[in-house]
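Written out below as structure tokens is the structure these notes cover.
Only one protein chain is missing; all other protein chains are in place.
By written order: A and B. Residues from 1 in each chain.
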Amino acid sequence: MTAGEPREGGLPGERELRELAAKQAALGEIRGTPAADPVNAPMIRHWLDAMGDENPVYLDEGLAPPAMAQVWTMPGVRRRAGDPSPVDDVLAALDAGGYTGVVATNCRQTYHRYARVGERLTPATRFTSLAGPKRTALGEGYFATWDVTWYAETGEAVAEMMFRVLKFRPPRNQEQPQTVEPYPLRPAVSPDTAFFWEGVRRGELRVQSCGDCGELRHPPGPMCPRCRSGNRSYAVASGEGVVHSYVVHHHPPVPGLRPPFAVALVELPEGVRIVGGVVDCPPGDVTVGMPVRVTFRRMDDELTLPLWKPKERR
Amino acid sequence: MSGGLSGRAAIAGIGATEFSKESGRSELRLAAEAVLAALDDAGLSPADVDGLVTFTQDANQEIAVAREIGAGDLSFFSRVEYGGGAACGTVAHAAMAVATGMARTVVCYRAFNERSGRRFGRPDAGLGGQPTSQGLEMSWHVPYGLATPAAWVAMFARRYLHVHGASSEDFGRVAVAMRRHAATNPAAWFHGRPITLEEHQASRWIAEPLRLLDCCQESDGAVALVVTSAERARDLRRSPALITAAAQGSAAGQMMMTSYYRDDLTGLPEMGVVGRRLWEASGLSPGDVQTAILYDHFTPFVLVQLEELGFCGRGEAPDLVRDGGIELGGRLPVNPHGGQLGEAYIHGMNGIAEAVRQIRGTSANQVGGVANVLVTAGTGVPTSGLVLSAG
């Protein structure tokens, strides 16, 4: 944890974004979940049919069209649990910084060989660079680039992809191409809690600390219940945590959310607990004791929430 | 008996409307009907009423109820906070007023169209909207969709299952017992409609690990209780239910439904406060009550209350419940009227009325030889409790 003085409102700046990008790039290549299915003829046939591709070589020789590389490891209708990506945090920080627009700009795939029917591919993602801020036709923005490599069970790289997106700040006076409906479940904020929500906007999970005795406390309040001091500060939590308990909400409908969804009570290594939604994981896969990591998600133009996702397997 | 309040006041009359899903009349009218019925039961008239107590959540002001029943001067009026946790607290306030001479005849009431009007089970996006202390408390939970009473309780329930190795069936046995009791109570909404454990297990998820049949029903209706001095009560129409002990309780780190930041999530420390005070003030122990009315808006907290009040050890409630221990004829019959799961959800006030009937010996599901009844109010919130005794 690092101690910090409460700062006035604001968004993650260039430096913070650059530091985060460097940190994510330093993580190197992070392996994802192996494909749910091995390379197989039915999916190839379906793909060829939809594309109108009549090249007979694939089904005749048991080969996958090379452009299908990414298809084998797509997450499906519900995202599989814990698919690790060093990219998410960068995109979330850009969202938090107001760069809420997104367009894909480049996709470059290199095929070392054709994938064969029967082999199961595993993706691995490496965050490579963040460039910006730059002026673009869409507005000021950052180019985020990452690489995905698909490996066969032998460890051999079958295909690689470089993918780049522009995250841009939609011009204010213009009708935004991606207008977000206001998220209906809004927190009340008081002078005693504003530091927390400012932190969330900057991609920091802040825990109130007593300026005198150092006691950490969440949820925060105006006083230190231990030493009665009104001298408040905060610490920035590591962002790691463990599910202490959780709920899977099914009924009745909750505005702004689609059931079923999971909400966890997360115990932080810093010694406090915090409640938050669990994302990037089917609700049925949440368990008590599950390691999670904070992720900052922009709910609308004004509100960012700290949510929790399964911790990356390394 | 020990304690300053013990035995000085009594519940002398009980009254209620029918329990329904759509009363078809205003909440104020329900309140007036129940208050008049309770006065009639006690053999008193509206002119005798000089005090009124209700819940802070009740929509009917004391003065409005007083006008409708044609009461005269009031010298005491009070409201008790924290949702269903107020129920026994209204009787505690009334007893204090009677014992101190603030008033002579105090009526406690609760009236709502909770099913046909505003339903507590529905999420309210505005819960976290205001920077009041409660709005701020809610703001750590509601934005993530943790927005209904069932979901708030489910967080505790999941931890209970995890720590004690209990199962959804252990919750289910509470529901089965309550519905068994309601089945033979003509006033219960679920009269004649018992359920099996299999039906409980087949009911849909509301907020895992809570199923539909772990959640109490939603009801329209009203209940009123007449509190007066023990001495005077003995001269009235009915045999009195003496208020042997009355307590309110809140514990360190208390929140409304979301006290998730205490070390242990498997207890209800605020109910522990109430229990200790009730046993101490009454001089009784768990073995001295013949039946208990335990607040049952959600099944898991019935188990926790059995442990917190000392009817069994920590983690032992599933065993107590497994062999019919809380059913009629069991070791401790709980909620002979069917509770809020079976009779009606009137924020715990119908349970106090049942306790009075058990003391009088007039319940539809009468337990034999009742001398003392323990009653609790809302769980997961600052709460209250009573010990009522024959006398």
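Criterion: contacts are C-beta pairs under 8 Å (C-beta built on N, C-alpha and C of every residue); 3 or more make two chains touch, one makes a residue touch a chain.
One rule holds for everything that comes next: contacts and distances are computed from a predicted model.
Engineer: According to its UniProt entry, is the unseen chain "Alpha-glucoside ABC transporter permease", "MaoC like domain-containing protein", "Lipoprotein" or "Imidazole glycerol phosphate synthase subunit HisF"?
Structural biologist: "MaoC like domain-containing protein"
Engineer: For the chain omitted from this view, which of the shown chains does it touch?
Structural biologist: Computed over the complete complex, the missing chain touches A.
Engineer: Given the contact definition stated above, which residue among A:51, A:131 or A:213 touches the chain not shown here?
Structural biologist: If we include the chain that is not displayed, A:51 is the one touching it.
Engineer: For subunit A, which residues touch the unseen chain?
Structural biologist: Residues touching the hidden chain, for subunit A, are 43, 46-47, 49-57, 61, 63, 65-68, 70-71, 74, 76-77, 103-111, 113-114, 175-179, 181.
Rule of thumb we're sticking to: only the chains that are shown with their structure count from here on.
Engineer: Report, in whole Å, the distance between the mean C-alpha point of subunit A and the mean C-alpha point of subunit B.
Structural biologist: Going by mean C-alpha positions, subunit A sits 45 Å from subunit B.
Engineer: So in the complex, which bits of subunit A are touching subunit B?
Structural biologist: Within the complex, subunit A contacts subunit B at residues 183-190, 192-193, 218-219, 244-257, 260-261, 263, 265, 272-277, 288, 299, 303, 305, 307.
Engineer: Give every residue of subunit B touching subunit A within the complex, in rising order.
Structural biologist: So the residues of subunit B in touch with subunit A come to 121-123, 125, 128-132, 135-148, 151, 154-156, 158-159, 162, 204-208, 212, 258, 260-261, 265.
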